[in-house]
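Everything below concerns the one structure shown next.
All protein chains of the complex are present and in place, except for one that has been dropped.
All chains are identified by letter, namely A, B, C and D, in their written order; residue positions are counted from 1 within each chain.
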Amino acid sequence: MSRVVINNLSVRRGNKLAVDNLSLTLEAGKITALLGPNGAGKSSLVLALAGVLPVEGGTVEIDGQLVSAKAPEVIRAAGLAAVPEGHRVLAGLSVHDNLLAAGFGHKASVAEEAVADVYGIFPELAERKAQKAGSMSGGQQQMLALGQALVARPKFILADEMSLGLSPLIVKRLMGVVVKLAEQGTGILLIEQFTHIALKLADEANVMSRGRLTFSGAPGKLIDEPDILHRAYLAQ
Amino acid sequence: MEIATRMSRSNTGESRKFTPTTAWPLLAVLAVAIVLPMVAAALWLKVMTSVVIYALTAASIALLYRKLGQVSLAQVAFMGCGGWVALRLAYGAGLPFELNILAGGIIAAVVGMIFAYPALRMRGLYLALVTLMAAGGFGILINVIQFPNGGDGFLGFAVKSLSYMPRPWLAQSDEAYFRYCVGVAFLGFLLIQLHERGKPGRAWALIRRSEAAAMAVGINVTFYKIWGFALSGFLAGVAGGLLAGNLQMLDARSFPPAESVMIFALTIVGGAWHWYGAVIAALLYRFVPALLNDIGVSGDAAYIIFGAALIHALMTAPRGIAGQLTDLVSRLFGKKEASQ
Amino acid sequence: MIAIRDISVAFGGVTALNHVTVDLSDLVVGIIGPNGAGKTTFLNVLSGFVVPKSGSINAFGTEVLALSPHRRSRWGLRRSFQKEQVVDELTVEDNVGAVLDNLSLGSQERERHLSAALEFTGLSAVRRAKAAGLNAFQRRMTEIARCSAGKPKVLMLDEPGAGLSQNEVEILRRTISDIHAFNGAMTLLIDHDVDLIQAVCSSTMVLDFGSLVTSGPTREVLSDPRVRAVYLGVEELA
Amino acid sequence: MGAYGMFLVSGLAVGALYALGGVGLVLLNRATGVLNFAYGAIGALGAMSAWQVLQWGYPEPVAWFACLVIGVALSMGYGVLIAPGLSHREPVVKAVATLGFGIAILGAMNLIWVVNPRKLTLAFDGVSVSFFGLRMTGTRVLALVAGIVVTAGMGVFLTRTRLGLMMRTLADDRQLAAVLGTPIRKVETVAWGFSGFLAGVTGMLFGDLVRLDPAVLTFIVIPIIATTVVGRLTSIKVTFFAGLAIGIIESFLTLYKPLAPFRVASPFIVAILVLMWLQRGRKLTFAGAD
Partner (left out) sequence: APTCGLNNGKKAEGDPILVGAVVGQTGPDDFSSSADAAKAYFNCVNENGGINGRPIEYLVEDDQWNPEVAGQVATKLVKDKKVVALVASGSFVEMGVNAKLYADENVMSMAAACAVAECFESRNIVSTNEGPLPSVVGAAQWAVANLGSKNVVCIGVTIPSVGPYSCGWMEKYMQAKGLTGSSVLLDPGTADMNSAYLEAVASGADTVLMNLPAGMAAAFLQVVTESGTKDQYKWISSTPLYDADVPGLLGPAWAGTMYVNAELNPIDGTGPDATNWRAVMDKHAAESDPRDTFSQAGYLSARFFVDAMLKLDPAKIDRASATEAIRNINNQTSDLLCGPYYVGHGDRHMPNHANIMMQLVEGGFKQVSQCTDVDSAYLDPIRAQEKELGIAQD
């Protein structure tokens, strides 16, 4: 069984620890929710896992392979794909090129297949193949960003605020996609401000505050005891 | 309410009172203006006069960069432009020195406004290159028409025995002229401060963040952008006039486009975010090479040192040397700076 | 009241707005629709950043399309952006004050408007802090303060609730509801948070593929089957 | 035709040089997001080394080899050692940093080779062809051909190949490119290396056709930037034709006596005018990434 083991990870941004000695395990086929107030360090965690922020301490292993301090493309090749927050896409490139660019880890033919799969999931993107990604609406960009992660056919997806700015219908569709991916064996880290959505889907829930985990456990517990979350938000 | 308590922690209230921290630059300027001419050798006085003049130019670059996020790679050409006008008037009209450099500044400002026109629709590297094109064109133009030297006609240039631009009657000697330049530069810095602290400063900050956002709060983006370029051109033009007074003539060879790029680079290295970053930039531009020359480092070796140091500084000091100094000072004295 | 007549916008081949005609008169009007429906474009037309191919807009008797964007803002048409636009290096009060700079107010009057807007958005305690130190919620509130200061006529907020936690959305909801009482302005609100829309908007318009699907009282609109089909998904709102 | 034909051909001869230089600059910019002010200096050092190798009596292919190796090594060295340290800065800062590199190279050249008139003579100088009554050496034709080949080849390379896409990805958003799994270091190294190769070729041809003078070759990058401005720093094709057009305009200005001394300014003036024309009627809204 595939797993990502994060062990005592610390990440520094500026002069403070955005992620402070954090340990967490993601398992294949499971949706792990990560909740927490603004500035808790969730996005920093994602970027550090993806290899674009330097790690100050601790380790990250994917199936026993040490990936912390490795180049981003190595991490991606090891099966971990991140969807950074804020629907970031390659604004000057066409939608199609955006998707192709996400498949550098695969052989060209595999990448093209994967791109075709994404068009199947998001027909909106297929209609806009040649449009510059930067000129699409926020929601369309978010679809593209998720599509980019899918093209890599990863074992694990880190989805940072995926529902931000999306209409309910699309959020539902994306959540459907996430559930299906999990069913097919992909492990997912789901970061959400809409806690109810995340808690509905998640197999396990974590709450983060000031760079540390303040709660780990069953999502149901958070639904039953909203105070846990509330305290985390006030602490920030 | 709960947000009030959450927010109060991040309240790093700034006081606007006149404190020793705001007074010391003023005292430092005064001290330099009085003491330096008494102790420095003639060479260093000349060098420091150049430093003061280019500090004004660097400040004009930093202003555009910091406030509007715009890059001008034509600032030395603006100096040439201001210098040309000042010389032309000095020979042609015999006006007092102050009026000549003021006119030089104003004409440079007008030229700056003309260049703000393309800037209205551009930014970043692309705009920078447009200004570089202007600087390139100026370099060639001035090579042909030269700076006025008392000749006839509109251009005021003739191949003939030299005559020299008169200096202000209060500042005939090198010592007095140095003090004069310090005074003018000080006024220039003050002018920048006044703009930054006031309404234009807020408008520019919004424009830099996003022009759309600026328009959405009712700022006339066209006007303020042009105003920024005009102010920047004005300061560079005045600096050009001062430079003309320093040598009492100007030579086209001082104004190739590469110099404009260089002084921009040094302004970044000096630190565009602090007023004394401009002074550091000017020291790097004029004092350091003079020092290397004086201790016998060949000009070519100085180029290598200079190029390497430039890259090194750009890589290691993202907020410039001034930024590093500020950090150092605040660390040494344990002062609490906005640490975000 | 804002009377919008026959507004059309196209970007190259994409029709972003298609003959939109609607009257907006309630105190808080919601604008919803799927991603890419043209909501932001609609705001852009109102605020002057996109020039429509055709149509007219009359707000409280003024022909809005004739004014340049900054004049519209001075006239009283204010907006926030989908991506927040707070200036890090300015203080909170300067961020908000920038809008008052352009209204030719006396310094006392300016200070009065400024304090009121900061008080209204709960930012008084941090007014002298650099915006760089603000969290996402405070930044949103700064934008709202900027939009509400100095007697505006219309506020247009583009997804102010995006990325906020539930407690914060709650505060936001109260603030938006109070805007009219604070300065007499009407509010147009784009958001994908249907709960928020439902809570604060007395009427709502729905866009899809650039066309107006429907508009009317929020409750009716949200139960309209067409809206549920294009926007909410059928089994929602159970 | 007659005389005009001669001026046309003469303009093409110089234009080919602008075009070749401009294409090399745009290529690097598209692949790494860096406008390389040191491009001329790199080519100059390559050309000077080639001259030295010829002086030592080695055959011309050795000289070419030396030039290209030096071009690639210098450019790649910068790309690997220095450029990553500046990758998070704005494009302008990245660009001016390369000026520091260029100046250091210039200083080194002047230290190694005392300023003196020199000449680089290549085998192709011996052959010549005649157009409209104006003879051009093989080297000049080579410059034009090289420009065409690089322009056509690069257009295809960037839009049609995977490596090309990787380069564009990188230039668009370096951090996101990393997240998406683009092997950044490798791609950048290749791009810088290839750009250095082009700088070497350009330097060699310029050293022969313009003048073998380190300072002139170093600073010729500034008028060449004019062609890239017309090409909006992205279009290789437009840059190429802009180079040719500027050369031709410069040449024809010779015919108008009052402007003849200013004709070297034509790259700058053409660039500004084209730009204003391209911007005409554009509304002042949403400049940049708002």
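Definition applied: a contact is a pair of C-beta atoms (placed from the backbone, for glycine too) under 8 Å apart; a residue touches a chain by one contact, two chains touch by 3 or more.
Being a predicted model, the structure only gives us computed values, none of them experimental.
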- Please work out which displayed chains the absent chain touches and list them by label. B, D
- Task: Would you write out the residues of subunit D that touch the absent chain, in ascending order?
- Result: 3, 6-7, 10-11, 13-14, 17-18, 110, 114-119, 121, 125, 128, 134-137, 140, 206, 209-213, 215-216, 219-220, 223, 247, 250-251, 254-255, 260-261, 263-264
- Query: Please identify, in ascending order, the residues of subunit B that touch the omitted chain?
  - Reply: 41-43, 46-47, 50, 140, 143-144, 146, 157, 159-162, 164, 174, 243, 246-254, 286, 289-290, 293-294, 298-300, 302-303
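By our rule, only the chains that are shown with their structure count from here on.
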- Query: Which chains make contact with subunit A and with subunit B at once?
  - Reply: C, D
- Note on the structure: Outermost chain relative to subunit B, judged by CA means, is A
- Item | CA centroid of subunit A to CA centroid of subunit C, Å | 30
- How far is the middle of subunit C from the middle of subunit D, if each middle is the mean of its Cα atoms, in Å? 49
- Would you please write down the residue numbers of subunit B that are in contact with two or more other chains? 2, 210, 212-213, 215, 221, 340
- Note on the structure: In subunit C, the residues touching two or more other chains are 49, 69, 81, 85, 135, 137, 167
- The residues of subunit A that touch subunit C in their complex are 37-39, 124, 131, 135-140, 142-143, 161, 164-172, 193, 195, 230, 233, 236
- So, in the complex, the side of subunit C touching subunit A is made of residues 11, 14, 32-37, 40, 82, 135-137, 159, 162-167, 192, 194, 230-233, 236
- List of subunit A residues in touch with subunit D within their complex: 47, 50-52, 71-73, 76-77, 81-82, 84, 88-93, 97, 100-102, 104-105, 108, 134, 148, 152
